[in-house]
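Here the complex is missing one protein chain, while the rest keep their positions.
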Amino acid sequence: MGLNIKPLADRVLIEPVEAETKTASGIIIPDNAKEKPQKGKVVAVGAGTKKNPITVKVGETVLYGKYAGTELKLEGKDYLIMRESDVLAII
Amino acid sequence: MGLNIKPLADRVLIEPVEAETKTASGIIIPDNAKEKPQKGKVVAVGAGTKKNPITVKVGETVLYGKYAGTELKLEGKDYLIMRESDVLAII
Amino acid sequence: MGLNIKPLADRVLIEPVEAETKTASGIIIPDNAKEKPQKGKVVAVGAGTKKNPITVKVGETVLYGKYAGTELKLEGKDYLIMRESDVLAII
Amino acid sequence: MGLNIKPLADRVLIEPVEAETKTASGIIIPDNAKEKPQKGKVVAVGAGTKKNPITVKVGETVLYGKYAGTELKLEGKDYLIMRESDVLAII
Amino acid sequence: MGLNIKPLADRVLIEPVEAETKTASGIIIPDNAKEKPQKGKVVAVGAGTKKNPITVKVGETVLYGKYAGTELKLEGKDYLIMRESDVLAII
Amino acid sequence: MGLNIKPLADRVLIEPVEAETKTASGIIIPDNAKEKPQKGKVVAVGAGTKKNPITVKVGETVLYGKYAGTELKLEGKDYLIMRESDVLAII
Partner (left out) sequence: MGLNIKPLADRVLIEPVEAETKTASGIIIPDNAKEKPQKGKVVAVGAGTKKNPITVKVGETVLYGKYAGTELKLEGKDYLIMRESDVLAII
C-alpha cells in the first residue's frame, strides 16, 4: 500500500471490507443486530501516545463499531480514520 | 475453542449462555428484574492495559449487565464483546 | 456461605435484610425518607483494584443507597451486586 | 456516643442541629437564602481514602449544603451520611 | 475578626462588599454586565488540599463570580463560602 | 499600567482592543464569522499553577474566543479576566 497518509497520535486508517454472508475464515457479521461491528483492514497507523500506544499492525483485519471513525476518500477508495480505542478486536 | 479472534485492550469475548430456570450449580437468573444480569462463557480475552489488566480467564462463566457489549456472530454463533469492567462476577 | 460466586474488581455481593421497624441493635431504617438507605449482609467481595481496594468483609452488615447495584438470584435467594463505593456504612 | 456505625471511605455521619434564630456562639443560619447551609454535629467518621483523607473530628459542629447526604435513622434519631467534601466548614 | 468558623479544604469565607459607583482605589464594578464579578473581603480560609492549596490571605479583597459560593449568616452579617477556584482576582 | 489587581491561579487580565477593518500589522479580525476571536492586550497575569503555568506576558497582544472570560471595569475601562487556556494565540 503506497498510501501517502500518516494518522496522528493514536489513530488508525482502515479500509472497510464489504460484509459477506460468510467469509473464508467462516466469520459472519450479523445483519440485523442493533449496533453491528464492521470489518476492515488496517492500512496505516499513528505513532501512538504515551497513554495510548498503538497495538494493531498494518495488514491486520479488525472489527469496529458501526459509527466509529471519520470517512475519507484516498485515490478513489473509501477509508475510515478512528482512534485505536474504537477498534474492538483483531480477527 | 479454535476461534480466530483477539479482543483489543481490556475487552473480553463472551459466548452467552441461555438462561435456564435452574442451573446445575443451582444458580437462577431472575426473569423479571428491571435490569437482569446475563450469564456467559469467556471465550477470548484481550491483552489488558496497564490501567485495566484482564483478570477473567478463558473458560470461566461470568455474569454481565443486560445491555453490556456489542453483538457479533462468529462461525454461526452469537457472541458479545465487552470491556472487562462490564463483567460483574465469575460464577 | 457456600455460594459459588466471585464479584469482579471492587464489587461486593450483598444479601438484603428486610427492613424492620426496630432491629436488635436498635437501628431503624426510616420508612418515608426520599432516598432511604437499605441494609444488607456482605456475602462475597471482589479482589479490589489498586485504586479501589475492598475494605468491607464477608459477614458485615452494611447500609447502601436504595437504587444501588444490580439484582440477581442465587440458589433461590435475592442478592445485589454493587461497587463498594455504593456502600455507605458498616453497622 | 455509643452508635454502632462506621461510615465507609471519606463519609461522615452527622446529627443535624435544629436551626435556631440565634445560637449560643451567635451564629445565625439564614432563613430565606436560596440554598441555606445546615448545621450539624459529627458523630462518626470513615477511615478516609488516600485521595480524600478525613479532616473533621467526632464532636465538631459543621455546616453543610441543604441537599447534602442521605438521611437515616439510628436508635430513633435522624442522621445524615455524606462525603466530607460536602461539608463546608467547621464552626 | 473573631469569627469562630474554619472553612474546609480549599474553601474561603468572604464578606461581600457593597458595590459602589467608584471605590477609593478607583475600581468600579460594572452595573449592567451579563455576569458581573462581585467584590468581597476574605475573612477565613481553609487549610487547602495538596491539589488545591490556598493562596489568598485573610484581609485581602477579592473579585468572584456573581453566582459563586453558598450564603450564610454569622453574628448577624452575610457571608459567602466558596472554593478558592471561584475567586477570580485579588484587588 | 499601575492597575492594582492580581489575577488568581492561571487567569489573565485582558484589555480588549477595538476590532479595526485592518490593523497596523495587517491583521483583520473577520466580521461575520460564527465565532470570531477577539483581540486584546494582556495587562496582568496570575502566578500560574503547577498544571497550568502562565506563558503569556504582560504587554503581549492576544486572540481569544468571543465568549471567553468575565467582564469587569477597572478605573473606568473595560477588561476581561479569563483562564490562559481560553487564549488562542499571541499576535
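For reference, chains read A, B, C, D, E and F in written order, and residue numbers begin at 1 within each chain.
Just so we're on the same page, contacts are C-beta pairs under 8 Å (C-beta built on N, C-alpha and C of every residue); 3 or more make two chains touch, one makes a residue touch a chain.
What you are looking at is a predicted structure, and each value in this text was computed from that prediction instead of being measured.
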Interface partners of the hidden chain - shown chains only, full complex considered: A, F
Residues of chain A in contact with the chain not shown: 4-9, 11, 13, 44, 46-47, 70-76, 78, 81
Touching residues (missing chain, whole complex) on chain F: 25-30, 33-37, 55-56, 62-63, 65, 84-85, 87-91
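Here is the rule we go by: only the chains that are shown with their structure count from here on.
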Required steps from chain B to chain D (each step between touching chains, minimum): 2
Same-residue or different-residue interface between chain E and chain F, half as cut-off: different
Whole-Å gap separating chain C and chain F, where each centre is the average of the chain's CA atoms: 53
Distance from the mean Cα position of chain E to that of chain C, given in whole angstrom: 42
Junction residues of chain E, two or more chains touched: none
Chain contact graph, described as a line, ring, star, complete graph or other shape: line
Chains grouped in pairs wherever the two touch, ordered by label: A-B, B-C, C-D, D-E, E-F
